[in-house]
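Have a look at the structure below before the remarks.
All protein chains but one are shown in place.
After this line comes chain A, so read on.
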Amino acid sequence: MSVDAQTVRRIAHLARIAVSDDEVAPLQGELNAILAFVEQLGAVDVADVEPMTSVTPMAMKKREDVITDGGRAQEVVANAPETEDHYFLVPKVVE
């Protein structure tokens, strides 16, 4: 498996990472090197192995349904570049 230049651009766009034209070729090489490394796993027969979604041999902890948080709008928006009345302000996103 390998990626072409167009796929590199697409992945970058999906991740909202700005990639300039002259960065595409080196990134393509790096990604393909990683894929080749991972591809070695293809040598192992995993037909009967259930995909592993966790390495921790414990059950997921659950919380009680009680309100323990909120009421901290000032803190929530403290790092935002622009705010008004505790709203986050962002460049207009509607089409």
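In the analysis below, a contact is a pair of C-beta atoms (placed from the backbone, for glycine too) under 8 Å apart; a residue touches a chain by one contact, two chains touch by 3 or more; residues count from 1.
Operating definition for what follows: contacts and distances are computed from a predicted model.
> As a check of understanding, state which of "RsbT antagonist protein RsbS", "4Fe-4S dicluster domain-containing protein", "Putrescine transport system permease protein" or "Aspartyl/glutamyl-tRNA(Asn/Gln) amidotransferase subunit B" is the UniProt name of the chain not shown.
"Aspartyl/glutamyl-tRNA(Asn/Gln) amidotransferase subunit B"
> Would you mind spotting which of A:D21, A:D45 or A:D85 touches the chain that isn't drawn?
Once the missing chain is taken into account, the touching residue is A:D85.
> Just to verify: which one of A:D22, A:D45 or A:E64 makes contact with the chain not shown?
Of these options, the touching residue for the absent chain is A:E64.
> Across the whole complex, list the residues on chain A that are touched by the chain not included here.
Chain A touches the chain not shown through residues 10, 14, 16, 53-54, 56, 58-73, 75-77, 82, 84-95.
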